[in-house]
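Every protein chain of the complex appears in place save one, which is left out.
Chain naming follows the written order as A and B, and within any one chain the residues start at number 1.
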Amino acid sequence: MKISFVLNGKKRTADVQPDMRVVDLLREHLHLTGTKEGCGSGECGACTILVDGESRLSCLMLAAQLEGKRITTIEGLSKGKRLHPVQEAFVESGAVQCGFCTPGMVMTAVDMLSRNPDPSRDEIREGISGNLCRCTGYQKIVDAIEAAAKDKSR
Amino acid sequence: MKREKQIPFRIGEATPRCDARTKVTGQERYAADYYGDHFFWAGVKRAGIPHGKLIKVHTEDAKKLKGVVAVLTSEDVPGSNRVGIIRGDQPVLADKKICYAGDPLALVIAENKETLQTALALITFDHEPLPGVFDVEEALRKDAPLVHEDSPGGNLLRLVSVETGKGASAFDECDVIVEGVFETPFQEHAYLETEAGWAYLDDSGQLVVVTATQTPFRDRNEMAPALGIDVEKIRVIVPYLGGAFGGKDGITIQCLLGLSALHTGGVPVKMWWGREESFLASVKRLSARMRYRLGVKRDGTFHALECRAYFDTGAYAGLGETVMTLGLEHAGSAYRIPNVSIKGSCVYTNNAVGGPFRGFGVTQVTAAMERIVDMAAQKLSVDPLAIRRVNAVERGDKNCIGVTLTHSTGIKKCLAALSDHPLWREREGWKMKAGQFKKRGVGIACMAHAMGYPAVVPDFANAKIEFTGEGRFRIYAGIVDMGQGNASTYAHIAGALLGQEASAFELIQPDTERTLPSGSSSASRTTYVYGNALVIAVEDLKKKILDKALRLFSTAQAEELMLVPGGIRHRKDKKKVSLKEVAGLFDESERFYTAYFRSPAATEMLDRIYLGPHIIFSYGAHLAYVEIDTLTGCIEVTGYLAVTDAGNVINPQAYEQQIQGGIAQGIGFALSEDYKAANGHADTNSLATYIIPTAMDVPDMLSVAADNAEETGPFGMKGIGEISISGPVPAIANAVADACGIRIGRNPITAENIFRALWEQNDQERPR
Partner (left out) sequence: MAREVLLPHTIDDLWEIIRSEPGARLYAGGTDLFVKLRPQAHLPSSSPGTLVCLDRIEELKGIHEEDRLVCIRACTTHSEIMWDPVIRRHFPVLTKALRLLGSPQVRNMGTIGGNICTASPAGDTLTPLYALGASVETRSCDSGRLMPLKSFILGPGKAALQEGEVLYGIWITKDLDFNIHHFEKVGQRKALAIAIASMAALIKLSDEGVIEKIRLAWGSVAPTVVASRAIENALTGKPLTEDVLRDAMPLVADALSPIDDVRASAGYRRRVAANLLLRLLQYSNTGFEGPRVQGT
């Protein structure tokens, strides 16, 4: 089945089984391995991508659902060597340890800041509550998103 | 916020990690990220029953399926079909027995995932069910079913005992005695990256395995006899791991993957365990039952300690004995206790396989000891901080197994810093502000954690650094970076010594063909031991660079030259040459510098404990603020302070990362991670039922580094990877007791446990 969508700003067409999971389409078919899989059942958030700007779990989406949608993956956030402010803040704040949760966490943070540009730390914690991290204890991730929010508002 | 590019690394300065950028952009490739134009998928059929005699595995239907490349059983394993660092009792593919529900019975290689799943479902097996054993003490009974009939001790894998002074008879000399039984359950690592790998036979017939492992060189040594391959014909390549915490220490996927690659005619094969499979088949923190008795003198000094511990290592030995042993070595936490009687039994059961998990036995005993210390304080009507300060060890004291502490011992500094901290000073005021239906409490805990391997196991690293033709530096990291940031710290160390900044360095991750054997990524050793070796290699390289550079300056004195980012500058006349120019003066054979370092180890009392004692310890003192909701029993950790003695701080950001991460895992272990299994079957087999903390379940954590250098460590540091995970269970349990007088000997301390205890305390009718 041919599916047409916009991926990271570019029009794409994929010819795949319609019931292929989006996470597999991205990783196996399009060779974009930045989006990770941690559980396959919507519990960990590692597979988070943006669909029309909204954070969604690509392990619980089927390829057919991409038709006509605008998708952003972690690979689409930075522009050349310039990191997105959220990515920059993650690097500077020490929010990345093993890094496996990081792409999903960053995508969630981007959606969250677009809805709530000046969140409190508690609101940040609520905003990333769907992304599990086993390395950081979350604190530096909260620091990073707080810093990114301040940075964007300058 | 943004750092200027030309600032060199400096010791003690918060520095972003070198690997952060590629990880934050999704470019960093993990073991799970390998794909190709033509490759196969491999998967495993697992037993699903905890104990049985394996009679026959039926693979015929699976083999017939279109798209199946091969279906293998134990008959297809060319070597010994056994792994296990100490005992070698674990099969690659089960042959005679099934010892736990995750035992692998057959290996399927297929052209795609769907065919793989279908084929796995077609595999059946004949077996004779055997009664299982699921409790450590029941497993030690005479009539208990044997997990391994050929085990010399039956279900008792190892008994370790330590007696000092008068042992248990010293209780007669104590004024106050407290006792308790404490239990800690299996804990799941729940790393975000499940077990994954990619393997193929290259043109020269070498087996290449790319996998997430903490132990590349040791893996080769295990794979070779198990699969009947020459160790020199195995290459293990290790990308950054997506977390491990001990769960990838040793053989997980490697033999299965390697075996698959032997049957694909050179086509690469990929294996990636789903989350449920990881829950089923990965190792768990050994569960422990510990009976403690602490005898104290009226003046608060600890006089006698008795510990009877049972550690459940599950179906296979793995590293279970060493986990228990390290625990027993810390049975008395960070205190002087002149008379101890410590006995631990490491026991086989048909439960999940026990293995390394951050803390490695110390987390279990600390959970017990730090609670009994609070009980003693209460009985003596002494402040819990004061009783700890009285008994905390100092350098020169003997630790709880009677070994003299000859290295930095900063627990007293930790306690002093804790007692000075506003969080401690303001605790009573905070508690009084508890709202309606809330109770507040505060609890503390001390901890010690030995760094490195036990005395009889050589703890060494081989550093390797290359000065490239471009004038940059390539560090061949010998120890796997599983997320703790040691690779980045190697660059930090080298950068500080060479006056260079991050872009000057390239980090090569462990690869048995390119990096040098340096031991496992474990035991809180990864910066200390490789860092020490790297310092030696870098100093040699630095000297050579300056010597060579002299040719480019009209001076004879190397001391007049200094390294600056990207170059070398004359201190006086400021003339500068680039490192690339200097590199041009190096002959190819001069580019590589290696150095060997072996960590100091005990030379005395080697028979005091199995494999010998440790001599370098890190310390910590934690404080937990806890609020209990009396309507539901729900517990919230609203504040947390960790004061740590891990020597000097090389990178405060990386230091905090480790402390915070360990605390969060400890909070999960304390409050929500409840590995529930009955008769060898786990009910909690997914992230939906095994509850690890989300961002809303962990507070902001304060971390203070005690000022206490370890002279033998690179820039005065020592291990920090594990210490903090042992604080939360006892600190929180002690805080719960402070809040409402309830002492629960088991974790997780769930809302339901608290609720029931509060209910009983209020003397109302038991819940229906």
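What we mean here is this: a contact is a pair of C-beta atoms (placed from the backbone, for glycine too) under 8 Å apart; a residue touches a chain by one contact, two chains touch by 3 or more.
All values derive from a computational prediction rather than experimental measurement.
Here the missing chain is touched by one residue of A:24, A:92, A:111 or A:143, and it is A:111. Only one of the listed residues, B:96, B:141 or B:676, touches the absent chain: B:676.
Considering B:267, B:416 or B:751, the position touching the chain not shown turns out to be B:751 (whole complex). Against the chain not shown here, chain A presents residues 1, 17-21, 40-43, 45, 48, 54-57, 59-65, 67, 108, 111-112, 115, 126-132.
For chain B, the list of residues touching the undisplayed chain reads 45-46, 48, 114, 117-118, 120-121, 274, 276-277, 280, 436-437, 631-634, 672, 676, 683-684, 688-689, 691, 693-697, 750-752, 755-756, 759, 766-768.
Just so we're on the same page, only the chains that are shown with their structure count from here on.
On chain B, the positions that touch chain A within their shared complex are 1-3, 14, 16-17, 19-21, 23-30, 32-33, 35, 189-194, 240-243, 245, 274-275, 482-485, 653-654, 656-657, 660-665, 686-688, 692-696, 698, 700-701. By the touch criterion stated above, chain A contacts chain B in their complex at residues 27-28, 31-41, 43-44, 46, 73-75, 77-78, 83, 87-92, 94, 96-103, 106, 121, 124-126, 128-142, 147, 151.
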